[in-house]
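Below is one structure, written out as structure tokens; the observations come after it.
Omission of a single protein chain aside, the complex is shown with its protein chains in their original locations.
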Amino acid sequence: MRLRHLVFAAAVALVAACAPVQSGPADAGGDERSGQLRVWLFDEVNRDAKDAVVRAAVAEFEGSHPGVTVDVQYIQVQTRAERFKAAFSDPKSAPDVAEFGNTDLAGFVAAGGFADVSADVAGWAEGKDLLPSVLDTARVDGKLYGVPWFVGVRALYYRTDVFAELGVEPPATLGEIAPLARRIRAAKPDMLGISVGGKYVYGALPFVWANGGDIAKRDGAAFVSTVDSAEAKAGWAQYTELLSDDICPPQACAGNGGDASVEAFRAGKAAMTIGGDFNRKSVDASAAAGKYAVVPLPGTTEGSIAPAFAGGNLLGVLSGTGRRTLAAEFVQVLAGKKYQREMYEAMGNLPTFADVQREVAESDAFLAPFIATLENGTRFVPVTPAWAKIDAQAVLPTLIQQVATGAQDVDTAAAAAAEAMNAAFAS
Amino acid sequence: MRAGQGRAAYAYLAPALLVLIGLLGYPVYQLVLISLHDYGQEQVSGGAPVEFLGLGNYRALLGGEQFWTVLTQTVGFAAVCVGGTLLVGAALAVLATRVRPWARTVLFLAALGAWATPAVAGSTIWLFLFDANLGFVNEVLGTTGFSWTYGRWTAFGLVAAQVIWCSFPFVMITLYAGIRAIPAEVLEAAALDGASTRRIALSVMLPLLRPILLVVTIQSIIWDFKVFTQIYIMTGGGGIAGRNLVLNVYAYQQAFAASEYGLGAAIGVVMTALLLLFTLGYLRALRRSGEAL
Partner (left out) sequence: MRRGVADAVTVVIAAVVAFPLYWMVLTALKPDDEVISAEPRPWTLRPTLDSFLRALTVEDFGRYLANSVVVAVAVVALSMVMAFLAATALTRFRFRGRTTMLIMLLVVQMVPVEALTVPLFFLMRSVGDSVPALGLNHLGSLVLVHLAFSLPFAIWMLRGFVAAVPDELEEAATLDGASRFRFLWQVLFPLVAPGLVATSVLSFIHAWNDFLFAKTFIISDADNQTLPLALQVFLKPDQNDWGAIMAGSTLMTIPVLVFFILVQRHLAAGLGGAVKS
């Protein structure tokens, strides 16, 4: 009996005295000028096109840096979180340079994964041409942690043949979308008036922003959720109205994210959808090919444009790299003007340099609505590690789905979402 | 006790114990530690110091309203899956003893196929079969466009059916072998005494099958309470507005995907405690009816 007490006491002491294992703080690696530079890029559906451009950049870089080889690995977007987390905790397995989504930035930086490249960009001749609003998506607390490699914005895709047949025009304001979509579905019951989704947060946010709302505001050092402000709720109401039986039935649409929303348009089963410049190739290879056009998603007043979410990927230097200078130089080659231009030609990725962007816009009329949307000013999600948590916990999709399924009204759903977000901001 | 038995026993156990203590014991100990700390990605990669929270993670977890909803759902869902699996498995095991060998072989091959299918592949196939527009089931029923994964109950029902589909073979094959292992004389003697088939099944076969039912039931409870892949894939991460969440998916969504390992560890500890409670309750009930471990 006494032994048992002793064991128990020892166990309590053990638990109380020890802290869980941790990785040591990443040492600010060395700065070798030769050897192998490891690079992680995202795998794509048409990877060959991307790979060709990357290989050209690698060849150029290796040519100007004798004794240096570049090893490029393509990683799955779906498993990126695990790969990056593991890489941060085991610098030996980590690459020197990596592509990553700008919404992941804040979390990665808080985890100490990426190096501050402010000085490198400041000293880079091409750096001054990077668009300021895009550069902001690479910034945490005033420091740059990556070079924007491309941007993505969304606009309104619509079926020209259906619109012509019914004699209707693209909507001029956000408020016109619902009645127009309802009218189309009434005339063509097999079609969704507009294909949107209950998990399509980046499709819904422009509605919130256009109505003057936002996701969160900065309050001193912390963020406070504003998804339950009157303006934001007007946006949610306007978006969720689209998820109704006479436009986009919740049965079919409530579970959809952005890709599934566009998929319905590709299948020829939707008269409109919110899609990105990056969706162009897949739509051109679908049932909707040649029968569609794109306009900016309108704002609340005629002639205005709803603020879009500035998506896109960055190229960054891992903080544990042993080849700091080489890594930064490689980023400047691959994310530089020359290869951004080639990447646009191969993949349709929108460049992040003001001049290169203008140049490609002039040569390609398709881009006009997207460039107009970009020039109108884009918005971004709160730059805090808490965003990764809010995203993982599906707070905003839950808000939309609760309203779309009629389980809760906008007030209740928005209040619950605000509470969940504030809890995440506070932790 | 024979002299030296303990030492010999530990010699035999040594390799397994080494692996188990090193690779499960130590991580479980770490798990308990982690559950008492604020431990996120920053802490893991050494970017921030860990902070001792005591029972803070548990308070946050048990204080949340959603946890209790999810827990209730998980218990209900697991109960249906365990019940369904045992029922289907047992019924087919009995059926298998009464048919000709060729029919039995056909049944076993089909069951082995279902069992061999990886959970990811199995879930995907079922999802495709029940797809609203492209699915064969809707085509046959003439309900094209009906979404099985939209409603809370149809979604749970569909996933439960898939879970039963891939777990009944284990029960069926085990019980079949168990029935076969009952000596024929025992059954003949009972029949000679004039016992009805029903009576033989209940008072002769069932007691003999108890030990095997024990293993099968405990394993099913453990597996079904922890179901993850099927719910995650078939309901798109927990259903519309999270209404199909079960504990393991909830833990993933709230904690692991968000790198909140402290909270995730707390959920893990709570789940283990609950399962232990069920199992010990079950074992105690058995002991009362005369069975020992």
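As written, the chains take the letters A and B, and residue 1 is the first residue of each chain.
Operating definition for what follows: contacts are C-beta pairs under 8 Å (C-beta built on N, C-alpha and C of every residue); 3 or more make two chains touch, one makes a residue touch a chain.
Predicted, not measured: the structure shown is a model, and the values here were computed from it.
Peer 1: Which one touches the absent chain: A:V77, A:A164 or A:A289?
Peer 2: Of the listed residues, the one touching the omitted chain is A:V77.
Peer 1: Of B:F52, B:W68 or B:F128, which one is in contact with the hidden chain?
Peer 2: Residue touching the absent chain, from the options given: B:F128.
Peer 1: Looking at the full complex, which residue from B:V70, B:A111, B:A190 or B:I240 touches the chain that isn't shown here?
Peer 2: B:A111
Peer 1: For the chain that got dropped from the picture, name the residues of subunit B it touches.
Peer 2: 1, 5-6, 8-13, 15-17, 19-20, 22-28, 30-31, 34, 44, 92, 95-96, 98-100, 103-104, 106-122, 124-126, 128-129, 133-136, 139, 144, 165, 173-174, 176-178, 180-182, 208-209, 211-212, 215, 218-219, 222, 226, 228, 248, 251-252, 256, 261, 264-265, 267-269, 271-272, 275-276, 279, 293
Peer 1: What does the interface between subunit A and the hidden chain look like in terms of residue numbers?
Peer 2: Interface residues of subunit A facing the absent chain: 20-21, 23, 38, 43, 45, 73, 76-79, 82-83, 86-87, 89-90, 92-95, 259, 262-263, 266, 282.
Here, only the chains that are shown with their structure count from here on.
Peer 1: Mind listing the subunit B positions that touch subunit A in their complex?
Peer 2: 30, 32-34, 36-47, 50, 52, 132, 145-147, 149-150, 236-238, 240-242, 253-254, 257-260
Peer 1: Taking the complex as given, what residues does subunit A use to touch subunit B?
Peer 2: Against subunit B, the touching part of subunit A is residues 15, 18-26, 81, 85, 88-89, 107, 110-113, 198-199, 250-252, 254-255, 385, 388-389, 392-394, 397-398, 401-402, 405, 407, 424, 427.
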